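In this view, the complex is presented without one of its protein chains, the others remaining in place.
After this line comes subunit A, so read on.
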């Protein structure tokens, strides 16, 4: 955070009691819609945030550049920008670059320089690295975040983008003009930072390649998780516990090839006493995953929404210490910390349920619906 100073007091200097808020919306048919619904949904949960962070991830927003990695970067100095651009030019073909369009907003201040690059790995560099293009790009992103002072790549997927800032999420959405983008899925986060500073890089979503995570909660296993994941080349540079969840999911899903259900069984592994009561086959799977990836169990309260290309996954800790509600209507699925945040954009869902602790709700564009183990509620109301 060199060269970065906020006028508003940092967490620790003030105490504003609240909690985080998350929301996610996906159209299973792939129909694109603007970021406005995510803004309307999160605004209902205003009191869960304290203005020290808000952010969005939109998927399907860059169809004209769908084959290129979209890098969103914060710069805290022009030197950082020069160093980062030198690095990018050395490793990638830069197809397009520009400032990310923003609107002056009275509640969003002290913004860094915010740039966007559509890039593809230089073929010669990629070939000599003997890596696939995802791994090549991920390593470059980690290197920039670790080594270039004052430069933070906060979004690096294809046909998706993260937009985040210090502020209330509804203001952040206005600041980034999210009415102008259309995606098939959106996630959004209102932040109440615990233990760590409220700063632009520390706002959610956290993202690597096309994985993005918004999180309500506090990971008590953070350092155990961090030490483990840093053995595999990741670097936790953003000073917030949620960052490590993103890297663990990238490692388990992209590198180890686990399904999202299996990922859920690793990071929110059932208690041994619960595993005991499962069928022999399930018992073997759960025992294998829990033993093999013991250091990747996340403890402490969390509800997360993971965005990935083609879908969303919502997951609670196994004790369900944070709230999570899911609903569906026609081709849409809604996920949020509070039911009111769903009903404000979808007053009469066809189905509404509370997912159980440790049981993922996985929604993909093909129409495959997870969450059958959730606890289904009859839809009521006037």
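In this text, a contact is a pair of C-beta atoms (placed from the backbone, for glycine too) under 8 Å apart; a residue touches a chain by one contact, two chains touch by 3 or more; residues count from 1.
Following the convention adopted for this analysis, contacts and distances are computed from a predicted model.
Chemist: Could you check which of "TROVE domain-containing protein", "Branched-chain amino acid transport system ATP-binding protein", "Carbohydrate ABC transporter permease" or "Glutamate synthase" matches the UniProt name for the chain that's left out?
Modeler: Missing chain, per its UniProt entry: "Glutamate synthase".
Chemist: Could you tell me which of A:37, A:210 or A:339 touches the chain that is not displayed?
Modeler: A:339
Chemist: Where the complex has a chain not shown, which of A:84, A:203 or A:352 is the residue touching it?
Modeler: Among A:84, A:203 or A:352, only A:352 touches the chain that is not shown.
Chemist: By the contact definition given up top, give the residues of subunit A that touch the hidden chain.
Modeler: 43-45, 47, 271-274, 277, 319-320, 323, 325, 338-341, 343-344, 352, 354, 356-357, 375, 377-378, 380-382
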